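See below for the structure under consideration.
A single protein chain has been removed from this complex, and every other one stays in its place.
On to subunit A.
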């Protein structure tokens, strides 16, 4: 399946692209995308006036793994410990859609031609929607990086944008994945430990508790919204099938009743399209928003963890220094290590504060944008639905 994404369509899907400086010095977007067998190829398009690039405008083709590589390189870079690393885009997941398409193909014999074509169209629309979403998520990641005053200067980022050959970033093999897994386990255990240490700074202490609670609640809201939207989609599917059956009933004869059925069938066709749109819009404006902030709040938590870790290291270094001074042994070593820890900690603290404040601003703006748009879309669809129903009921009543 080859699909194209034009820039203007992305308007709809940039759930969280708010408040990002889009200045002329560096503009990044995904201008095209291709979906092949089991991978998606994104065309990353850059416009820049920065001197470090060879040209002012250029494009490269990147795959999902390369985005992950970039993200991980940020995470592993000590220099960026004090920043909220923009969350990595989720892997493009067409499995569910592909499965449905396959099942449809198998069941082709058992349904009427109309039913088959209709279902196929539905599935294709679904596939396209997922595709557009994944493109948007990848784009948001790049835009966040480009908007960040420090990260945008990252060397790996520039390579990512410019290097027009394959980055040869292979996905992690099994051993590395295992390593990652263990690293995560250790990290979360450590995280608990670190979180237990009370912070002298009120701001950070408050942020810690806030983020923990917020993150959990966003997670819950995100999963519940997914469930709700799924039910909505199922109901719309049912209406679709009902419309088909009514159509069959209506075409069996040309009596009044049959004409009636045909009209009602037509009505249901239209209303279910609207219902499907409602579900899709809820998905975009609500579910995606929550999912994104789930990831971002995690990134913020990670920042706090790094700071906490640095704090603990700093305090340990202090203790070590005191001990060294007391024993009068390896004092210089202890002093340097303490200095290093101190610097690291202070550097992180400084940027972390700003990052967290920005995070809040971004979050509020994103929620505002999406909730307003959600309400407006719900109203638009409900009014459309209402009009359809009113005119149909009017026609039907007039007939009797």
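Observations on the model:
Just so it is clear, a contact is a pair of C-beta atoms (placed from the backbone, for glycine too) under 8 Å apart; a residue touches a chain by one contact, two chains touch by 3 or more; residues count from 1.
Following the convention adopted for this analysis, contacts and distances are computed from a predicted model.
Per UniProt, the protein behind the absent chain is "Sorting nexin-2"; the candidates were "cysteine desulfurase", "CTF8 protein", "Sorting nexin-2" or "Phosphatidylinositol-glycan biosynthesis class X protein".
Across the entire complex, the residue among A:44, A:218 or A:348 in touch with the chain not shown is A:218. Against the chain not displayed here, subunit A makes contact via residues 210, 213-214, 217-218, 220-221, 224-225, 227-228, 230-232, 234-235, 238-239, 241-242, 245-246, 248-249, 252-253, 255-257, 260, 264, 267, 271, 360, 363-364, 367-368, 371-372, 374-376, 378-379, 382-383, 385-386, 389-390, 392-393, 396-397, 400.
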